[in-house]
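Left out: one protein chain. Kept in place: all the others.
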Amino acid sequence: MSAAQGFRLRLRAQPDFRVDLSPLQPAALAGRDVGEVARLELRHANAHVELGELFDVDALSSEAPELRLEGDLRRFDRIGQAMDGGCLSVTGEVGDYLGAAMRSGDIVVEGRAGHLAACEMAGGRLEVRGDIGDFAAGALPGSMDGMRGGTLVVRGNAGARFGDRMRRGTVLLLGDAGDFCASRMVAGTIALAGRVGAHCGYGMRRGTLVFGGSAPDVPATFAETSHDIRVTWALLSRSLGKLHPAFDSLAGRVPRRVVGDLAADGKGEWLIVG
Amino acid sequence: MSTIRLKGGRVYDPANGVDGETRDIGMRDGRIVALHPQEEVDHEYDVSGCVVMAGGIDLHTHIGGGKVNLARMMLPEDHRANRARDPLLELASNGCCTPGTLETGYRYAQMGYTAAFEPAMLAANARHAHMEMGDTPILDHGAYVMLGNEELFLEMLARGEDFERIRDYVGWSIDASKAMGVKVVNPGGISAFKFNQRKLDVDENHVHWQVTPRHVVHTLARALTELGVPHPLHIHASNLGVAGNIESTLATIDALDGLPGHLTHIQFHSYGKEGPKKFSSAARQLIEKVKAAPNVSIDVGQIIFGQTVTASGDTMRQFANADLGSPRKYVGGDIECDAGCGVVPFRYREQSYVNALQWAIGLEIFLLMDDPWRVVLTTDHPNGGPFTSYPHLIRLLMDKSFRDEQLARLHPDVAASVDLREIGRELSLYDIAIMTRAAPARLLGLADRGQLGVGAAADIAVYREDADREAMFATPEYVFKDGRLVARQGRLEAVPVGGTHFLETEFDPGIEKTIEQYAQRHLSVSYRNAKIGKDELCSCANGGALLACKVHGGRGGK
Amino acid sequence: MSAQAETTSGAGEQAVVRNGVSIDPTFAEAFPMKATRVLITAHNDTWARNAAVAMTGFATSVIACGCEAGIERMLSPIETPDGRPGVAVLLFSMSGKELAKQLERRVGQCVLTCPTTAVYAGLDEGEAVALGKNLRFFGDGWQISKMIDGKRYWRVPVMDGEFVAQETTAVVKAVGGGNLLLLARDTDAALAGAEAAVEAMRAVPGVIMPFPGGVVRSGSKVGSKYASLMASTNDAFCPALIPLAKKTELDAGTRCVMEIVIDGLTEADVSAAMRAGIDAIVARGGEAGVTRISAGNYGGKLGPFHFHLHKLLGAEASV
Partner (left out) sequence: MNAPTQTQNPDPSGSIGQDWTCPFCSLLCDGFRVESQQGGLKLVGSDCSKAVQGLASFGPVPAAPSATVDGREVSPDTALDAAAERLAASRMPLFGGLATDVGGMRQLVRLANQRGAILDHARGDTLMPVLRTLQDRGQMFSTLAEIRNRADLVVCIGTDAASNFPEFFRRCAPVDEAAFARRTVFVGASAPAGLQGEVDEVALQGDLFDAVAMLAALVDGRRLPAPDAALERLAQAMRASTYCVVVFEPGRLPAQGALITEAVLRIVMSLNRKTRAGAFMLGGADGLQTANAVTTWMSGLPLRSRVGPLGLDHDPLQYATDRLLEEEAVDLLLWVASLGPKPVPPATVLPRIVLGHPALAADCAAAGTVFIPVATPGINADGHLFRADGVVTLPLRALRDDGLPTVADIANALQARLALRRLATEGTP
């Protein structure tokens, strides 16, 4: 069998237990042949299973490292974890830790993603076209920082604790956020086109939330500042507009600004356009 | 039991004056025996080309109890990486700074250590400490109970209670907690912090009880001497980590007034305040004092660069350092009118002026001290660095050129100016055998450990000679515990349960009335439950051997 | 920088005359420098210019100013990162370290202080040097960092709102000390010619003419009879010294000489600016009073960049 740059993996049957797909790295697999990919060992409960037992593998005629996964992968975790380069796409749903700690490359998931997607993501671009679970762009227990760089785009709705402890990078949420959006946020930018749930920005220390859609209720531990922020707004709104058309009307408007959470460091800001 | 001969190794057994002679060592029934050269044995190991020493003994390592477990819970990120392990003998256990107890036992044994002592057991947490040590496989263990900050003790001191009563109280505390010695941490300072006092010098009064650390230290040292406790009072002196604390350290030595005392992690207490950063090495001042005070022994608490966590009973100092934590987390607790605990993760950096100097001060202390019997090799695990860095530390002490290489990587102002540059001394294998086996055994009163004489316990480490001392001490060829092969070339061969060393003190049981009354009025636990019986110790310690240690004809009993 | 020791004429080469202006067969000798561009924006172009003028003040010569700086050009709102009017400023220095020092001082004292301004990197490629990186500490802990499109900005609370400064700008290798000497029949003619040349040269991107109004009258040579001075008046071009100096480059009809010094981001930028200057003089013609164009050099021994005036004239020169 000849080597290929990209592979298509079609799920044959649901596994008995959750499967760790972190060994599937587009860049690392590029240049191997279909047989080698099929023999890749995946962790499954307390044992390993060969990839070929769960997936049909075909070579793709891609010119750059690429993986295309097809099927309902909700029992498959850690897709694209620590990914460093290449393209990875999934047609169905995925499990937890999608793109966790990824450093570069592109991931697109057509369906919904489980919890902790993009957690501790450091670079690259991750797009989820469906909904996303809790703690997306967040941090693992004990880690001081959640998402650390790159761009996350979610077209659906997000679960609770969206952007928990996020430190850097840009997140665009086109649907609605669950409760505790941006909890304990350290820095970075979250742009929201939809609504947010209860207690948005709880314990937020720094960072920016841009409300492009409906205006949120401002918590009692946030306070308004009325100074001229047109310079920062110009920089930020132009950038967001370039990232997604849902935000391309921001630049022409002037937002209201509140700061908080005064229960934490209080240097976070909400820029409210809606 | 079988008979074993280690044939043809070079033996370093300082307790018996053996300095690198080639001789055979025999073992039978867990003990070292004299074997006739022709005597048939069950197993003979050819250890020519190897160095034979008694098993290592760590007399100050935080391996068990509440604060260690809190440190584990606090640092899941330090425990996520899995290493390959022997699935038959090793259970899943992880961590670098504060590994699980199982991992702790495996790692110590794999580098030739056979005993380790938890230095900071709170009386209120004693069962827990014994349980963790009981789940630390292979190693024998014991603990020093923390005294000198309990409200009852301070109250007795404040009201001028007869010394004999206090001595009985100390004897009772050792017995109740099944301790191997007594440690005092920031004498009076942990309690003072509960009364919102943020600093306590040796001759400064506790804001509430109006007693001084000098008084606390002297009283405890005297009590231990009179009780005949072999291990001198284990002292974590006042002002840990504070620039200029050499003054309080020297004053603490004076407070002993000639009574035996062991000053622990002395590196953290040997700071001057000279120089541009008002922070300097006071190693020479310290060593001058210690040389002149034969009643004093020390262990170093060497720092090792990299991530670790500091866990201490010294809440006053730990809270003061909470903002320096990296990652920025803090656990602190005021505990049961007894003591406290403070946990601060820490990352020692080569490019930090202060850390680089701390590193140099530790090494200076090791190298300037002329009597290896009074200086014990420790990193104050995990406070200065994890115990797994001992082989690295040994190489730093034995290899001047290696030391210079490390020195060159430090903060330039430190690398260019420290005394350490001028110290050419390289420790010998004999020195190392003293500092890591013979001296700690002697300081703990363990007559049959830390040595290879006939009749001693067959705790033995066999290292293959290697000019790279770090590699040599990291992976011994063979490690025997009580005559049983437990590790070979870094792989475990057996995982026996270790034994518990504890002291059997004598004291006037009349003191229990005072303690009972105090507990009823002030504490939250029945006095009866403050005492750990031998059966209970056995169950806490996971069924390991109970290694009772008699006191030295003390004057405590009636 | 305007330190010329002597003006050498190529052996046997003849001056070229264009529209009555004689162009010497000589070259301007220039040196490598380090440079950066920063963009200053403000609420309107008055305040952007105020900041830029202050920041580039007292920056005529590295000899005593630490850097040479000037306004490169005004920027329209569509050209700036934040959509406000702005100014592009260039700074040149002999070392990256000195440049960094001057940049930080000047932005700190003249831009941070100036109402409504913000400051951004004007170059993308090059070695990063602090722009807002240390100025942020003026915020006393209230400063906020913001990463936008991979660039970090600092937002420092100040009394009119917030001062936004990009964290770093880029430093590139550049060329300093390109020059033209304009020899004229009198002061009026010299000034008018120099002004026209400078105006034309300012339209060239990537260059500044750091002296007041772009013109320097104190052309200098290396060395002095006084041991403590490194440079002194360029006696060969001083009309007052025609009968006295050991050597003079002037004829009796020249009563006034002006010099234009050019620093540019690249050799091509300096060439373009010099060409624009020469063209402007030539277009006015010798009748306007600038009768001769020369240039300063050190005999080609000190600087690697040689701008031959005749080459700048291009194909026409040989005609």
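Read from first to last, the chains carry the letters A, B and C; within each, the first residue is number 1.
Here is the rule we go by: a contact is a pair of C-beta atoms (placed from the backbone, for glycine too) under 8 Å apart; a residue touches a chain by one contact, two chains touch by 3 or more.
Bear in mind that the values here come from a model prediction, so they are computed numbers and not experimental data.
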Full-assembly contacts of the left-out chain, visible side only, are chains A, B
Sole residue of B:61, B:101, B:177 or B:264 that reaches the chain not shown, by the stated touch rule
B:101
Touch as defined at the start, partner being the missing chain; which of B:27, B:109, B:124 or B:304 qualifies?
B:124
Of the residues listed, B:4, B:25, B:53 or B:74, which one is in contact with the missing chain?
B:74
With the missing chain put back, one of B:43, B:278, B:409 or B:522 would touch it. Which one?
B:522
Please output the residues of chain A touching the missing chain, sorted low to high.
16-18, 43, 45-47, 75, 77, 96, 115-116, 134-135, 139, 141-144, 160-161, 165, 179-180, 183-184, 198-199, 202-203, 219-221, 223-224, 261-264, 266
In the full complex, which bits of chain B touch the chain not displayed? Write them out.
64, 66, 68-70, 72-76, 79-80, 82-83, 85, 87-88, 91-95, 98-103, 122, 124-125, 127-128, 131-132, 135, 151, 193-196, 319, 322, 328-338, 343, 521-526, 528-529, 536, 539-540, 542
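The rule is short, and it goes like this: only the chains that are shown with their structure count from here on.
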Distance from the mean Cα position of chain B to that of chain A, given in whole angstrom:
47
Averaging only over C-alpha atoms, locate the centres of chain B and chain C and give their separation in whole Å.
69
Chain A: positions in contact with at least two other chains
none
Multi-chain contacts in chain C: which residues touch at least two other chains?
none
Can you tell me which positions in chain A touch chain C when the two form their complex?
168-170, 187-189, 206, 208, 227-232, 234-236, 238-239, 242, 251, 267, 269
Counting only contacts in the complex, chain C reaches chain A at residues 41, 81-84, 118, 142, 144-149, 153, 155, 157, 160-162, 164
Residue set of chain B touching chain A in the complex reads 74-77, 80, 327-328
